[in-house]
Structures are given as C-alpha cells and as structure tokens.
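Shown here is a partial selection of chains from the complex, left in place.
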Amino acid sequence: MERWLTLWQSTALSAFGWEDAAMMLVGAILLFLAIRKKFEPLLLLPIGFGAILANIPLAGFNEPGGILYYIYVVGIDTGVFPLLIFMGVGAMTDFGPLLANPRTLLLGAAAQFGIFATLFGAIALNAIPGFDFSMQDAAAIAIIGGADGPTAIFLASKLSPDLLGAIAVAAYSYMALVPIIQPPIMKLLTTKAERAVRMEQLRQVGQREKILFPLAVLFLTLLFLPTATPLVGMFCLGNLMREAGVVERLSKTAQNELINIVTIFLGLAVGSKLSAAEFLNVQTLGILALGAVAFAIGTASGVLMAKLMARFSKAPINPLIGAAGVSAVPMAARVVNKVGLDANQSNYLLMHAMGPNVAGVLGSAVAAGILLALVG
Amino acid sequence: MQQQLSEAFTIMLTGMITVFVFLTLLLMAMALLRRFAIQPQTDTATSQSSAARETSTDNQRLAAITAAVHAYRRDHE
C-alpha cells in the first residue's frame, strides 16, 4: 500500500498545478505551429518540446541533474550556442547581391528603426500598471524587431535572461508571420506604379571581393563597436570559411551538422525558459504586442527609406525591397518578390531584395552591439 | 518614468545615428574594396587560380559516383 502511495506521489497528477498545464499547452501550440503551420519548424519544434519537458512537475529537467539545465548552462548562459548558429548562418550567406548593390546597406540600416522605436515603446508601456520593464528588458524586447533569432537570443541572454523564453518565441513566431505582417504595410506605403518598378540586373561579384568583405565588416566592427564583435565576428568567420574556398570541409560542417546539432540544443534550452513564473504574466502579452509593432515599424522604415533613395537615385529602385531590410532571411526577400510580382507579372525582385535582406542581418547585429554598449 | 522615457528617446536617437554612421562607413569601405578587388581580377595569378577551380569542379563532377558510394554505404549499413 505504502509502495502505491510512493508511486502515486511520484506521478505528476498529484503535483500538477494549472500553471504547469497552461505552459504545456503553450508548448503544444508551438508544436502545432511548427508542424502544421510550418512556422520556423527548425526552432519552434524543439522550443515547443522543451517547453513541455521543462514544465513536467517532479521531472526536474530544469534542475541540476536535468538535461535541459545542463544544455542551458553550457550553451545559453555562455552565449556559445547562438554564436555557433550565427557562424553557420554566416557560412550559408551569400553577400553577392549586397556587394553588387552596396547602397542597399542603407535599407538594412533604416529597418533597424523598428528596434529602437520599440525600445522607446517598451519604456512607454511602463505607464500601464503591471508593466515594469527595466532599460535592459526594453533593449532585449526591442531586438525582436531585428527579425533575427540568434541575435535576439544572444542579447536576451546577456541583458534579460528572465524574458529570454518569451522574446525568442516572439522573434521566431513573427519571423514566420512575415508573409502576413509585411504585405499590407508594403502596399499601404507604395503606389502600384512604384511596386511595378523593375530594377537593373546586378553585376557579377568576384571571389576576391567576397573574401575581403567579411574581413572589412569585422575590421570596422572591431574599431567602432567591439561589443558587436561576438555576433559579427562569428558571422564573418562563417562567411569567410564559405568564400575562402580553401576550407570547404569546415564550411560544409558549419552549415550542416554543426548548426543542426546546435539548433536542437538551442531550441530545447530556449524552451526550458518557458516556465509559468516567467511566461504566464501580462509582460508576455506586452512583449508579443511590442514584437508585432517592432516588425511593422521596421518594415515601414525600410520601405520609406527605399522611397527616399529612389528619389535621389539615377538607377531605378523599387521601394518594396526596403521591406527586406528587417532580415528574416530569406522569407522577407521572398515576400518582396511576391508582392512585386502581384504588381508586375514579369518583375522578379528576389535577388534585389537579398541585398537589403543580408544587410538587415548585419544591421541588427550592429544594433545589438550598440544596445550592449549603452545599456549592458 | 519621465526620466526613463527621455533616456529611451536618447538611446533611440543615438542608436539610429550610430547604425547609419556605421553602415555608411561600411558602404565607403565597400567602394574601396571594389576598386581594390576588381583590379587584380584580371592578373595571371587569379586567372590561374580560376582555371584551377574549373579543373577541380570537373574533378568534383567526375567523382560524383565515388561520393555516392559513400552516401549509399552510410544509408544502407
């Protein structure tokens, strides 16, 4: 009898609280979004699964001795996992379209207004009772507007680990929602004639230029923004391995097995931060709302900047490509292409949008460095 | 609150200006880079190396079946 009691007390049924159940439901919703809706499944599937595991009463995944605890301590607390992901993303990134049309860098810069405006918005939200974001919290939330998962996780782990779970979930969810969030804004800010503008074909970029580019980015970053060098540096390392042409086996491993292994662990560790105490509160609603605002403002800023540039440019510029400046590679560029095709059936903007798209990755890594320098 | 808001506003301004300054510097660096990189594109060293690359691409294609054997082995062990 006593043995049955031991067993019963060791079941979760006896220990379950409604918060645990609610957080598992959140995990299940993330799995649904990942599998059925194909929302960034590579991350949201392990995040959702990790959220379920982390909230099982008495299982101790998040305590010393539990696997999620070790993964979190080793990979997120240290910042190593997002940096390795960033290295892999660097090894997957082709800067050719940006090098062919360098001015699109400015679109990647403009779109970062989504980040900084959101920082202001998060502080403004403190006016509402129940919100009490510190400047660090606000900066970590704002980076959702960077539309770049590893950057958001890296910054949140440094500035506001308690909000990490909600921030990562918001970042990946909105990245998956780019095809829904962006088009209305893009159409609102442009005329059909503007959207139909065709751009000149891009020049071919040589290998040497591609090799020197990541080094130039690293050089400027280390001179002016050392706090951005972890992110930018690992990104540039990956890109240099890709373009150097002499370490192809390292580049392939960084793009495939290494990033896959780290992705599984990163997702689980992020999921482990989705605990009731840190997620089930009004702040999470605020974070979700601010994230949506950040994406919208970033998109709008990019488009408006593109319109401004079009006015002063000799070569035609389709203002839609500004929307790709938020990063969310390559989803945002594909959205630009689709909206462009809707306006002009022979207008393929994909490669033109890849320039601002990868510029947006650099832009948000730079913005993360600035935030680390100012509020870290 | 008031003070926090004004601090956030300053960060917003500082941040956006820095982002633009930084990426403008990079833009200028890219112009230099292009000039520096394009010139020697035509010298013999580079064309040699691109010739070498073509050859090695051929080799890679030639070796496709060899490589396929490895993949197959791994999958059917």
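Per-chain numbering from 1; labels A and B assigned in written order.
Assume a contact is a pair of C-beta atoms (placed from the backbone, for glycine too) under 8 Å apart; a residue touches a chain by one contact, two chains touch by 3 or more.
Everything numeric here is computed off the predicted structure, so don't read it as measured data.
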Next item on the list: Would you mind giving the copy number of each chain kind in the full assembly?
Entry: A x3, B x3
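One rule holds for everything that comes next: only the chains that are shown with their structure count from here on.
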Check: If you average the Cα atoms of chain A and of chain B to get two centres, how far apart are those centres in Å?
Finding: 19
Checklist line | Touching residues on chain A, where the partner in the complex is chain B | finding: 99, 102-103, 105-106, 108-109, 112-113, 115-117, 119-120, 122-124, 126-127, 135, 138-139, 206-209, 212-213, 216-217, 219-220, 224-225, 245, 359, 362-363, 366-367, 370-371, 374-375
Margin query: For a test of understanding, state which residues of chain B touch chain A in their complex under the given definition.
Written below: 1, 4-5, 7-9, 11-12, 14-16, 18-20, 22-27, 29-31, 33-34, 36-38, 40-41, 46, 50, 53
